[in-house]
Each structure stands twice: as structure tokens, then as C-alpha cells.
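Shown here: the complex without one of its protein chains, the others still in place.
Chains here go by letter, A and B, matching the order in which they are written, and residues are numbered from 1 within each.
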Amino acid sequence: MGGLAGVAVPAAAASTRTVTIWSNYNGAGLDLWNSAVARVQAAHPELKVVSVGSIDMAKSLAAINAGTGPDLSVSSGSGNLGWFCGSGAWQDISKLARNSTTGLNLTTTFSAASLAATTSNHIRCGLPLSTEVFAFYFNKDILSKYGYTAPPKTTDELTAMSKKMTTFDANGDIKTAGFVPWAGYYGFAMDSMWLGQMFGAKWYSVDGKGTSGFGVDPAWTAAFNWQHHFIATVFGGGDFAKGSRLVTKFVAGRGDEWGTSHDFMTGRVAMKWDANWMSQMFCTGDNWTLASTCTSGLNFGIAPFPVAPKLVNTLYGAGVVGEPSIGISKGSKNVKDAWTVMKALATDTTFAAAYDSYGASPSVLLSSLAKPKSQPAWYEPIYSIVKNPKSGYHAMQNTGEHQEEGLLQDLMASWQAGQTPNISSALSDLGTQVNQIIAYNK
Amino acid sequence: MPKRKRLKRPRLFIFLCLSPWIFGMVGFTLYPMIASFYQSFTKFNLIDSPKWVGLQNYHRMFFQDPLFWKALRNTMWISAISIPLRIAFAIFAAWILTKPKRGTNFYRTIFFLPSMVPAVAGTMVFAYIFNPAYGPVNRGLQAIGIKNPPFWFMDPHWSKWGLIILGLWGIGDTMIIFLAGLLDVPRTLYEAASLEGATAWQSFRYVTFPMITPVIFFSGVTGVIGSFQYFTQAYVASGQVNDYSHSMYFYATHIYHEAFQAYDMGYASALAWVLLVITLFFTAIILQTQKRWVHYPNGSLFK
Partner (left out) sequence: MRQKLTGTESQHYLDALAAKRKKKVNAFLHAVAQHAVLISLSAVFLLPLFLVTVISLMNHGQAQTRSLWPHPFVWHNYLAVFTAVPFIKWTLNTMFVAALSTIGTVISSVPPAYVLSRLQWRGRGITFIIILSTMMLPGQVTMIPVYIIFAKLHWIPSFLPLIVPAFFADAFSIFLLRQFFVSIPDEISDAARIDGCGEFKLMMRIIVPLAKPAIMAIALFSFLGSWDNFFGPLLYVVENPNLWTLGIGLNAFQGLHHVEANMMMTASVLFMAPVIILFFFAQKVFIEGITLTGVKG
């Protein structure tokens, strides 16, 4: 019969100094992680370090709350830090980090963005591991066909260039698009976050108090109005409803995400927000490898996000980053030993470099040893985005499993379909709703 | 054989025969019902023990949960439209199956076949054929002159209609019971009607229809119960598209979301009990009115 029990609960760690780590790594990634764990074990023979892979965060959280959780757990996405930290599942580690003998100088070890992403409501709950990077990808051939040699730096340029590069077929439907700022174009459900990043919109703490920024930061309204204008201008010839309809149809006919019929690879879209780990497919097609010279035939480049014109000098150069992080569970019996292991794992440059090569997931460690030597030159922009202090996710709050992202995404989808008459009041309502969720979760 | 002896042994036998059902009833029905009723007054997330919060869940449901009202509205809407539509279509399809003299079995098989298709597969197929960009349905509609056919699942105003059409496609199982009902109508009644000069419509209205009211009653009750629990097709379809406006978000979806995605078990239990009350309410209405419009050839519902 199929598997009967859940994961075996580790034996009580009272007598031996055992540190258990649960993570979501699997397959080859888990092998790399376990090698890192083995290195820690070798360096600390007085401890017993146990690693269990393939456990998702909800399970970890449930176990931690039940008192049967691990000492350390790895969260596979930034969005969950608020959840873990805010609910108290992960402990505050700032004291441990500040310790003069066993501490860690965070600002000289990790990138600024990653440090911000592992803090929730000014409480440091975790250490960052690697990161994924969302950047601006552009098709060099299509750009040069229309006389452009560089990707757009501002949102105005983005609109103008997209308008030129968008073509229509005999029925009036969109044949190729310059750029598609549209919730749900391809997976990830992060379009609204990327849109906000272009305008430097704040998710929280405009007033420093940890409340939602949706209704408070005018950059959100600006971002959504820009999207509205973009759809109307680029696709609808000035008519928003027409543009919206055409884009809906265009998106419905998109090529498959995981394969060479991806819109960006076929040239159906000329520029798009995308993840660093899609570079492999863009470079070598179904081979999914990073090569110095790409074989897929797609001549593409990577750049930071375009930004609102007035922010060019302050914000350009950044993108969106998100990281897996590692934290100490509440109720862990070996906090000091857990910190030792956690520190070692988070600063393991061998693991960092190997994981980057394998999963194309750059490290957040400032040390040059963390970067594999074999990365191709065209992949460099990803690393500059990682190092740019303005790259970010957002300061997390406890909204459960990052509900606020889903809610914002829904709002964007409703807005782009013409279903939301007043975006300012809708954003304001959303802010109120998010604050209610945070209060409910306290 | 003395009668007394025969009465005693069967009692044990009866109990043994019923025991699996009895244990199932107690363990999987009675106890959970009581437990979930209690849990509806608590806040708990499966791991921590339940914390009593009184009427807070019910208060939140009615006053602070816009998704509750959205889910309820969607569920009421789709029930009100699809239950009568399904019954009407089932009657029509069954009726037309009684007409021809040859090939009935062949047609019956074809009509019944789609209801054999698993819900997940059927929904995915329909998501494909209703695709606004390359789906054959819109292509066909454009060919007959409809310039801007709806975006079906991708348009909040049309997505539920897509689900209704999917449901009508699988009408086979409902149709079959109507077919049996129609075939059960005694021929003598039709002959008498035609002797009195009844038209086809009159014959249907005054002979056929009264005779199948028990089947309509049965379909109505099962339809209400089933449609208030509608989940799979909506879940799969909304996963295929970006259903941001929750146009395919039904009551059962909300319960699932609250229980297994937000892990708010107490609230989900409260939602479930409100659903039970609503279901009982509508079933009671149907049961009460049945005396007036359901015609039983053999007397009444309960023999």
C-alpha cells in the first residue's frame, strides 16, 4: 500500500546535541544541501546534524506549532517570512547575530536587499540563503529591427518602444506584442509586484508602522494608471476597452511556459519581466543549461527594470529578488547549536556557488567565492541586480501565506479587465483589508 | 417450526448485517456532525487546540467576509439557472429518444456517454474548446457571424455559463431516469388522449408531464443537494484561467479554501453548518410543495 505515516518525528534532543533541519529541497538540490550539511557536521563533531528534505512550509509550520518541529527550517520563498516571523514560529535572532564571539556581521556578509527581505516588522527572524531574481528580458533582434540598441530605462520609453514593436494581424488581433504588463500573462502571479517595483511603490511601512502601503503610497495609483494608459495606447489605439479585450485574447493564446514555444522565445513578445532561472531555457532551449554562447537562436539581453522617469537616478538598476531563508523554530531546545549550524550553512560559499551553477539561483553572499567561476558574461546583469540595494521583495507582515500578494494580483486583474472603476479607492480598500488580516493574525 | 425460535436468531443477524452501517454512521456521520457543530464556535487551525470564540465565526461570516456573500450568490445563481435547465433538457432529450422506432439504443448510448467522462477531464476539455484565442467554439461562432464571441471561462460574466454548458453536456445520467419515467407512462393514456383529439403539446402537458412529476421531484431534490456542493469543475476551471473576480468561486470552494488553505477549521465548520441549514431549507420547500404538484400513480411518496 502507499505511504502510511507522515514524516517521522526526530527523537528528543535533550541529551545529545542534535540539530534537525527541514527543507523543501529535493533531487539534485537536496544533494547539494546535504553536502553542505555534511561539511557542517564534519566541522562540529560534537553535534549531530540531521537534514530532511522535501518538506513544505505548511507542514513545517504545523509541526513547529505542535511542538514537534525541527530546530531549523528552510522557507522556500520570501513571501512566507512574514508568516513565520509574525506568527512567532521563527525566533528573533538579532541577539545571536550581535554576539561578539559567535555572532555574524550581517551587513558585510549578505546583500542589502536580502537582509531587508529576512526582516519582518523590524524583527530579524532569518538568514537568507540563495535568491531568485526577476529582471527585464528583451529580444535584441526585435529591438534592432525597430532601431533600438538599448532596453528602455523609463516607463515612458517602455510604452513608446512597445507601441512601435506591436503588430496586428488581418483580423485586428495582436500578432506580436512589445511588452505585456498583465496580471496572469505567465505564471508566478507576481505581475503586480513587478509593476509596483517600476514605480518604487511601498508595500508596507510608509509611516514606519508596518501598516499596508496600498492606500497610502501614491506610487501604486501611478503604477496602475500607467498600466491603464499602456493598454489603451499600445493595443487599443486609445481605446482601453478594446485594448483590454485584445490582450485577454492574446494571453489566452500564449505559448506553453515550459518549452520553446514560450512567447518570448518565439518572438511573440519582445520584452518581458521574467525570472533568472528562465535564462537557461532562453539560452539553450529544452536543454536548460547556461552556456557562454547560446544555441537557441534567441538573441536576448537582461537588464534591470525600467522605472518611472523621475526615479531614474535613484531606482534604476534594481529588480525584484526573493530568497529562501533559514530560521530557528520557537521551542527549539538547542538554540545556540542551531545558530552555529545556521550560520555555517548560510555562509557556505561552496554550497552557494554550487547551487548557483545547478539551479541558476545566485547567492546573496557578498563574498566573491560564492559566485561560480563558470557563469557566462551575458548573465552578469543578474548579479548586479542582486547587489543593488534597491532590489527588494518587501518588508513582510504576517498575512498568512502571503495573502496580500494574491489580493493585489486580483485587483490588478480586475483593473486591467475594466472591472474596477476607481483605482484609488480600490487600493485604499485593499489596504484596509490587509490591515484587517494582519490584525486578525496577531 | 415454532415462530418464537425464528424471531430470536434473526435479531442478531439483523444487527450484524447493519453493524458496518451503524459504525460508519456513528463514526463518520454522527460524531463528525456534533464535532463540527462544536468547532463552529471555536477558532482552531488543526494543530493548536480549539479556542472558544462564541459567535465570532458567524459574525465574521455575515458581516466581515465579502467572499462568503460572493460564494453564496454564485451558488444560488448557478442552482437557480442550472437545475431547471438540466431538468428541461433531460426531459427533452429523453422525450426525443422515445420517438424513433429504430436506433434508439444507439442514440441513447451517445447521449449518455459524456456523463461517463470524469469531471476533471471534462473540464479541461471544455477549457480548451472554450479558449478565446484558439478554441473551436469561438471559431465556429465567428464563422456564423458573431464578431466578438464571449471569452467564456476567461470572462467573469460568462464563466458560469461555460460551467452550465459543461453540466448540460453531461446530462446523460439525469436523462436516463426521465427516459425510464417516460417509458413507464401507460400507452392507454396516450390512446385515450388522441381519441379525444389532443394535440402533441396537449398530450404532453396533460398526460406525460403529470406522470413524470415524481421524477422531476427526485431530480429537483438531488439537484439542489448536488449543486450546493458544486466543487470540482469550478476548481479545475478556475485553475486553468485567472479567476480574479471569483466568478467561479462557489460555497464549497470557500469552505475548502478556509479549511485547507487558510487552515481556519472553526470558521470552515461554521460555513458548513450554514450550508446545511440552507440545503435543508430548500429541500423542505420542495418537499412541502410536492403534495400540490407531484402526481403519484401508486399513492404517495412513502409507502
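As a working rule, contacts are C-beta pairs under 8 Å (C-beta built on N, C-alpha and C of every residue); 3 or more make two chains touch, one makes a residue touch a chain.
Since we're looking at a predicted model, the values are computed, not measured.
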Missing-chain contact among B:125, B:141 or B:164 belongs to B:125
Given B:13, B:77 or B:293, the residue that touches the chain left out of view is B:13
From B:52, B:77, B:134 or B:281, the answer for touching the chain not displayed is B:134
Chain B residues touching the chain left out here are 1, 6, 9-11, 13-14, 16-18, 20-21, 23-25, 27-29, 31-33, 35-36, 39, 46, 93, 96-97, 99-101, 103, 107-114, 116-122, 124-126, 128-129, 133-134, 136, 139, 169, 173, 176-177, 180-181, 184, 214-215, 217-219, 221, 225, 228-229, 231-232, 235-236, 239-240, 252, 255-256, 259-260, 265, 268-269, 271-273, 275-276, 279-280, 283, 296, 298, 301
Contact residues on chain A toward the hidden chain run 1-6, 56, 59, 187, 253, 255-256, 258-259, 261, 286
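The rule is simple: only the chains that are shown with their structure count from here on.
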So, in whole Å, the Cα centroid of chain A is separated from that of chain B by 42
Chain B residues touching chain A in their complex are 45-48, 64, 131-134, 148, 151, 154-156, 241-242, 244-246, 261-263
The answer for chain A against chain B in the complex is residues 58, 62, 65-66, 183-184, 245, 248-250, 252-253, 400-401, 409-414, 417, 419, 436
